[in-house]
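Only one protein chain is missing; all other protein chains are in place.
Take a look at subunit A:
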């Protein structure tokens, strides 16, 4: 889900930024550091007839999810079981190689396969997994991790692969899970992430 980090920003900025994001996204998560801002976000959601959900993470950390009504059931139902929305537990995973760590190639490839499988077993799933460069073959139809990634996607984890990378390796037509994205979005997702986990 699209996330706005509005920590340290005073009203009306969190509201205006959320409003703008809702023009392009069906659901937006906004993280703010004061209760008044959540109340202003609620007023906006009410005016627009959108759904509003608030999680109080701490007295200085609030997570608001505003969703367009018709998109809401789908989005929240899929995301609800295990994917946290930018709370303190939230994290994303970045995979930029077909191997986990540096060592024997075959062993390292297996290690990464096990890593992705074990991700599916976590109590808290990542919000999203981003693949770039040597990582992109993992989202294609011949990937040994395809089944695990599809399982994660079904549980609400967003999966993205770098479009330029797929193109370079001639894999664009083979993508079997997730969405193709660009450098702008990759940087945006990485810089707004609560935590980044790399295998």
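As a working rule, a residue touches a chain if its C-beta (ideal position, glycine included) is under 8 Å from a C-beta of that chain, and two chains touch if they have at least 3 such contacts; residues count from 1.
Note that contacts and distances are computed from a predicted model.
Of "ABC transporter ATP-binding protein", "Serine/threonine protein kinase PrkT", "Selenide, water dikinase" or "NADH-quinone oxidoreductase subunit N", only "Selenide, water dikinase" is the UniProt protein name of the chain excluded from the display.
Of the candidate positions A:36, A:56, A:124 or A:183, contact with the hidden chain is made by A:36.
The residue from A:19, A:61, A:109 or A:185 that touches the chain not shown here is A:19. Residues 10-13, 15-16, 19, 34, 36-37, 39-40, 43-44, 47 are the ones on subunit A that touch the missing chain.
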